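First comes the structure, then the notes that go with it.
Of the protein chains in this complex, all but one are displayed in their positions.
After this line comes chain A, so read on.
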């Protein structure tokens, strides 16, 4: 690229393109893109990727639950599984939430904690808190 000129008018220079994006486009079109014609589309300034995938979260929650309730590893625990039905009383539930706070590095308000009835409830709450953290 040409060095920047010292004049007040800076001619348009080709912007360095993000790797992969326009390279592919160039290859596809068979001709170099004109940068005055099309700028590569960058993601919006605020990245909106989700930090944790749903099935993974449910699995991690299930693991914490099984550990707290001392359930055999092969116990089937799914999103629908209710904490109470698995044998969790209110002390277990609070301990599970504490375990989830450690696992996901989040902080759960006590009133939210008490409203968790199923594994899915916990996973959803975690994802929301993690999303807020990552944002």
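The working rule: a residue touches a chain if its C-beta (ideal position, glycine included) is under 8 Å from a C-beta of that chain, and two chains touch if they have at least 3 such contacts; residues count from 1.
We take it that contacts and distances are computed from a predicted model.
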Its UniProt record identifies the chain omitted here, from "holo-[acyl-carrier-protein] synthase", "Histidine-containing phosphotransfer protein", "Mitotic spindle checkpoint protein MAD1" or "Complex I intermediate-associated protein 30, mitochondrial", as "holo-[acyl-carrier-protein] synthase"
Touching residues on chain A - with respect to the absent chain: 67-68, 75, 82, 84-87, 89-91, 94-95, 98-99, 109-111, 114-115
